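The complex is shown incomplete by one protein chain, all other protein chains being positioned as in the whole.
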Amino acid sequence: MNLIWASILIPVVTAAVIAVANARAARSLAAVGSLASLGALAAFAWQFPAWSTGAVHPEPCGCAWLSSINATLGVGFDSVSLMLALLEAFLIPICVIGSWTAISERQREYYGWFMLLHASILLAFAARDVLLFYVGYEFTLVPLLFIIAIWGGPERRQAAHKLFLYTFLGSLFFLGSILFVGWQHHASTGLWSWDMGTLSTFASARLPANTQYWLFAALLAGFAVKVPLFPVHTWLPLAHNQAPTAGSVILAGTLLKLGTYGIFRLALPMAPEGGAALAVLASVLCTVAVVYAALICWVQTDAKKLVAYSSVSHLGICMLGLFALNPVGAQGSVLYMINHGLSTGALFLLIGMAYERYHVKDMDQIGGLAKRMPVWAFFMVFFTMSSIGLPGLNGFVGEYLCLFGAYIATGDASTGYPGLLGPGFALVAGTGLILGAMYMLLLVGRYVFGPLREPRDDAHAKHGHDGAHAHDGGHDGGHGDLTGREVGLLVPLALVCLFIGVYPKPMLQAIGPVVERTLAPYPAAVERTLKSQPQAAEAVQADSKEDDRG
Amino acid sequence: MIAAPAMLSSVLALAQGPLDAQAAPELRWAGLALLLPLVSGVLCLLCGWLKVRSKLPAALTIAALGGAFATILRLQGVVGETPVVINLFDWISWTWGDGSRFHGFTANVDLYVDRLTVFWMLFVTGLGTLIALYASEYMESDVGKGYTRFFGAVSIFLFAMGCLVMGGNLVMLYLGWEGVGLASYLLIGYYFTKPEAVAAAKKAFIVNRIGDLGLALALFLTWQCYGTVEYAALWKAIEAAPASSEWTAQAIPWLLMLGAFGKSAQLPLYVWLPDAMEGPTPVSALIHAATMVTAGVYLIARMFPLFIVNPDALAAVAWVGGLTALLAATIGMAQYDMKRIWAYSTISQLGYMFLGLGVGTTFGASYHVFTHAFFKALLFLTAGAVMHGFAGQLDIRKLSGLLKVPGFRLVSLLAVLGCFWLAAFPFTAAFFSKDEILVSAFTAKDERVHVLGWIGLVVAALTAYYTFRVGFRVFFGPVKYEPGDEHHGHDDHDHAHGGHDANASHGGHAQHGQHAQHGHHGEFHPHGPRWAIRVPLVLIAVGAILAGWPSYRTMLDHDAPNWVKTQVAQSSAYQGAPAGDHATHGGHDAVSHDAAHADHADDAHADHEHLVLGMDAHTAVGRLGSLACIAGILVSLYLHLINRGAADALRRALMGSIATRWIVVGAERKWMVDEFYDWVIRLPLRLVANILSAIDELLLDAGIVNGLGALPAAVGRIFRPLYGGVVQGYAVTMAGGVALVAAWVIWIWLRGAN
Partner (left out) sequence: MNPIDPQLPPGDPLVMLGLLASAILFAVGIVGFLSRRNMITMFLCTELMFQGAGLAMISYGRQHMDLSGQVFVIFILTVAAAEAALALGLVVLLYRRKETLSAEAWKELAES
């Protein structure tokens, strides 16, 4: 408990210290603060007793926050949320240290906002009280708004506005839904409670199917924006493209996972009837997203935008696994959340490193960088392979379990978990594997390999040619290969990717019980849905296939 | 074909012996076959980071591969008829619910070792070691540049190939499958500054991915059908519930087939293999001829119990194989680049193997894989040696009489030897293995495939022709050569590729000034290969000759077991026998567990049931095959050695007539398959992608999202005049508002008062 709060509050304190400290010390302070936060969380994870039980530890306390409605400061982790929080705590030092040379203006503000962003994301993952979760979930927007709007690319203002307003609108659905559930709980039991477990049990057991339908729809609408699901994804490419490197890393790494986590943690347990009824529709959107976004990736010329769109495609597969409503898919989905954070985060980091050197991301102007930066190229290929799901690296396990889950999610109950999807969904989403290889190898083939093409960057031309190689020693590293600091950032990421790929068993075993708990009401709910509308489900399924092929 | 499931069940009931795998934890050292290449891969990576500028990576790789080969040799001595499962460590494994069947998913890092595994690994690791040795000299101009990268990728390839072949479940197989794809990608794109190489690498990976999707879906379907993807449990599950007429069980072979066709370059996914020749030649020899491309054959052989439930699928495999063999042979006849011709011949020979699988002789297919691995590696490596010595020259029109060029006599001799093997000259190893396949095609139970036997014979003639087209042109005739104008892709490396001795450096220099004086070989000194190239060549040639040994032995002594057949028979691959010509004997084989018996049974009984041209199939195919081969060679001899002008005259004659023009143009332009795919698949997809991209940016984002976002602003514009920016304006508004509220309150109050 204290370690959890320590990990959340250390960054807040760091932000406060940075605000009054010397501007030059800001980046070191931020690094120390983020590492300390990681340390606190790691210490908590080390002695975490519930890795294999799926229980929440510690029991959320009843410490009052808004006592008139019994909102509490209850925090606690189960293995899934702890993994996501660890991912966040792991990525933040990388982001901070990765920004050391990229950010040269207004450093105090930058690192301060980053620390606050970190704290709020951790709070969201740790919260066991839905209102507290909402606070963490929503507050992330404030630091991110500033990070993008101040340190972003040329269209940063527009990107920040769109990000803020769009996701804020989505959150309103979410807030409305949880207030509704809390109010229903009060109306029905006379007590206020905002505990996730209590509300989930209450809502899934006591709310009528129709209400659950709308509840799930509203929660889905709220979280879908954050995930983002097709067709409410358009803020993401812009935000990614304009955000500073570290902003993109954390946006892809964990902020999007708040959406998937929300669906996993709130929408699915609260409204199983709604989840069963809407799974097919949601899955259709997911499969469309997979193919649609992958095709768009394929015609991008901007490296960062390509990776940004690939997030939409990847998260489509991730959500498809979740809506398979069986342990295989849900396992895969949770694992995918982590894997996507690692590999896409790393890709953004790598593109950022190249951008720092050339100030160009457009593959029409730049390419063949392997000649200049072999180490960078190695990592680029490595994380590309991780991203397209090469077995032995992390992407594979999650991706295949998601597809596998969707595949076996037929009405057949021999697995104990009948589902509403089936081979058609897996087939269409599986084309994402081919398309994924197409666009990622396009990226690698043009950006990393091929004949060397360097932009005639005016600023660089002046510096570089006049002062011989003086500029190479400059603060952005010139056009040389990765520095020791940059390699040091990528190596841990690569090792984690490799570890998850080679030995995913501990993670699978940790996720398993939580997934089973979450999905406990589903077999019955799916059976009911299957009985009530078998033709409708089939019709939708058939439509989806046609749509996707067309 | 409808009776197959029933037949299968009876066969399997009899055959359960060899399929009952035993756990063998004491054999964990077999994991060295995987571990050693992996370790050498990691060490090569370290070398790369430490900027090692010596041949250390090659030494590491050769040592590791040699170690792996030794491990497999030892394993061959240990593993008997019973397959063993060796658990290395747990990978993906968990259960839910009560953990019963269908309530869990297990795919651990297991090794499933039976004779087939060992057989495959023997030539994979053996050839791998030799080719790595060859490459240590071949790639030496890249020492300090791409040398470590090259050997790192080769190590990774051998590791992945090991996983593919030795893995104990479909997920391990998939791991290897994609892993060899990665290695292939990295090695094809080895000259990464060359756009064609990068494009070829990308193409190989993507085309393979199409097949991989099939494999992945097959994996899912297998689990859905049988509740497991581990071989040992899978065979048991099939044994327990063999009557799989449901669409799921029927669909598995089709999906597996897709995967196999991708990796083994069969129709319609063969297009990547010719382009893959952009990679360094040792890679072409190892990956794209001898080992990786046979993974598809291995897959089908290994999963044969899943195939025999669907005779239609087997027939499809046979047809695809036969047609691919024919198509690739026709293209190979009209190419001029030596490596490309060998690439098309590889596709064609792989077609034979699939033909063999489709007609049920996994033995014939595996035997052909075995023989082909040696002679094709030999052909590629000799081509590489020529290319190495002649500055990248591969055009068969520009090389002639190499047998007489000093330093190239051995290479040429071995190349001609390889040509005889590829052409399946009577009593070479390939002759026997091809014979086995064609006999099975003629005698298959499924009559739909008999015609494929004839196609196979035609292809045999074509093969002999195009093989010796290269052989006679390049190695015989008057000495004449032009060096290539580049050293295969080193457009930015310095060209002193032969800096190892004075003579060669001189050649390297001469080559720079060569552009103006093509053909004057007085200034160009081709340098012959040294021992690291010669020794592997000789050893592989010996291997190619010895590959026929099992058949020679059987010829001499009818009771002697054919070693390859023994290996294949004691594995899941031989469950397929009932579907092919060995229908009556397959069960017998399995019962007896004795390959010697099986072999004997085949020779003694199988053939006189099926007559071809009034002879028994073996005799007929032997004679016809020899005839086809010799005919092809003779035509080649005339057109390409005795009267070389005649070939051009023939081409001109064919081109002259509209009716025949298409033959030449089609074959030379590879029947436009690449262009067809480009127009039918890639361009439309590209168009759709562009449209979607426009929709996303213009309709969804700029239109709907920004439109909705602009709505509040539009509403606000109505009230804008109220906010002119002058303080008094705001004050008036406020005062007016207050006055209105006050008036309203007073009005309410007055109404209430009354």
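Read from first to last, the chains carry the letters A and B; within each, the first residue is number 1.
Criterion: a residue touches a chain if its C-beta (ideal position, glycine included) is under 8 Å from a C-beta of that chain, and two chains touch if they have at least 3 such contacts.
Because the structure is predicted, anything quoted here is derived from the model rather than measured.
In the full assembly, the chain not pictured is in contact with B, by the touch criterion defined above. Considering B:656, B:716 or B:737, the position touching the chain not shown turns out to be B:716 (whole complex).
Although one chain is not displayed, its contacts with chain B can still be listed: residues 716, 720, 723-728, 731-732, 735, 753.
The definition used in the following text is that only the chains that are shown with their structure count from here on.
The distance from the centre of chain A to the centre of chain B, each centre being the mean of the chain's C-alpha atoms, comes to 36 Å. Chain B makes touch with chain A in their complex at residues 48-49, 89-94, 96-97, 102-103, 105, 171, 174-175, 177-179, 182, 185-186, 189, 192-195, 198-199, 201-202, 205-206, 209-210, 212-213, 216-217, 219-221, 223-224, 492, 685-686, 688-690, 692-693, 696, 700-701, 705, 709.
Those residues of chain A whose C-beta lies close enough to touch chain B in the complex are 162, 165-166, 231, 234-235, 238, 292, 295-296, 298-300, 327-328, 331, 368, 370-371, 374-375, 378, 381, 385, 390-392, 396-397, 400, 403-404, 407-408, 410, 414-417, 423, 426-427, 430-431, 433-434, 437-438, 441-442, 445, 448-452, 502-505, 508-509, 512, 515-516.
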